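As structure tokens, the structure follows; a few thoughts come after it.
Heads up, this is only part of the complex; the chains shown haven't been moved.
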Amino acid sequence: MTFSGRMIDTHPGTVAIATDILARCIDDCLSCAQACTACADACLAEEDVAHLRRCISLCLNCATICDATAAVISRTAELDRSLARAILDACVTCCAVCGNECEKHAKMGMEHCAVCEEACRLCEEACRGLIAAL
Amino acid sequence: MTFSGRMIDTHPGTVAIATDILARCIDDCLSCAQACTACADACLAEEDVAHLRRCISLCLNCATICDATAAVISRTAELDRSLARAILDACVTCCAVCGNECEKHAKMGMEHCAVCEEACRLCEEACRGLIAAL
């Protein structure tokens, strides 16, 4: 089990969400935030950086929002469902937009965009799963 | 003029949003993020910390989301309106929820909660203003 799952299981409070759904969402948000930070950096190192401006910008924003989402959903002691839903909605949006942009570059052979797209898709799906479970 | 306004005015790109509306929103997000971080810390130092759990938790989440919002709306080169709107919506929600919680404690004499509530209200209003201008 990852640290996020172990932290949920040792939390003194109770939250009516299955550990695996919550832990998966936290982990996928963290992985996506990191992949997006690294993808923006990899795009910056590409010869054709001028054509990757939008990808860099979306990756930076997706990293910012996934990171914030991971932190918010890690705080279950006083979970406010409206607030959790609002940041999860924003996370679904940024993962979809960033995943679509990375998909374009992945099709043209950019491997880091392919890996980043995969992280975005997983994160979007995990956020949808958590929204449904809230 | 604050740094955020000067950064907008020297940006090589153009964005169809008035500098003062965008700069105000960035600055109010930053102020609110900081006030919420400090208010969570001040609550932690109160003798009656046990009754401030929800306030601490909401302040931490509000700080996280305001900070993320400030970063996203500072990136105008490749502005994606759906993404900006999504994080601004989340910011409006967390500022309203956190502002309401701080208001309760402010009424009972907690001065840091009164200052934090003021920052939350200003930030919520500035985010609504930017959403209208997008």
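Per-chain numbering from 1; labels A and B assigned in written order.
Here is the rule we use: a contact is a pair of C-beta atoms (placed from the backbone, for glycine too) under 8 Å apart; a residue touches a chain by one contact, two chains touch by 3 or more.
As the structure is a computational prediction, the values presented were derived from the model and not from experiment.
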item: Total copies in the full complex, given that 2 are placed here; value: 4
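Assume only the chains that are shown with their structure count from here on.
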item: Between chain A and its twin chain B, rotation from the CA superposition, multiple of 5 degrees; value: 180
item: Centre-to-centre distance between chain B and chain A (centres being mean Cα positions), rounded to whole Å; value: 22
item: Touching residues (chain side chain B, partner chain A) in the complex; value: 53-54, 57-58, 60-61, 64-65, 67-68, 71-72, 75, 77-78, 80, 82-83, 86-87, 89-90, 93-94, 97
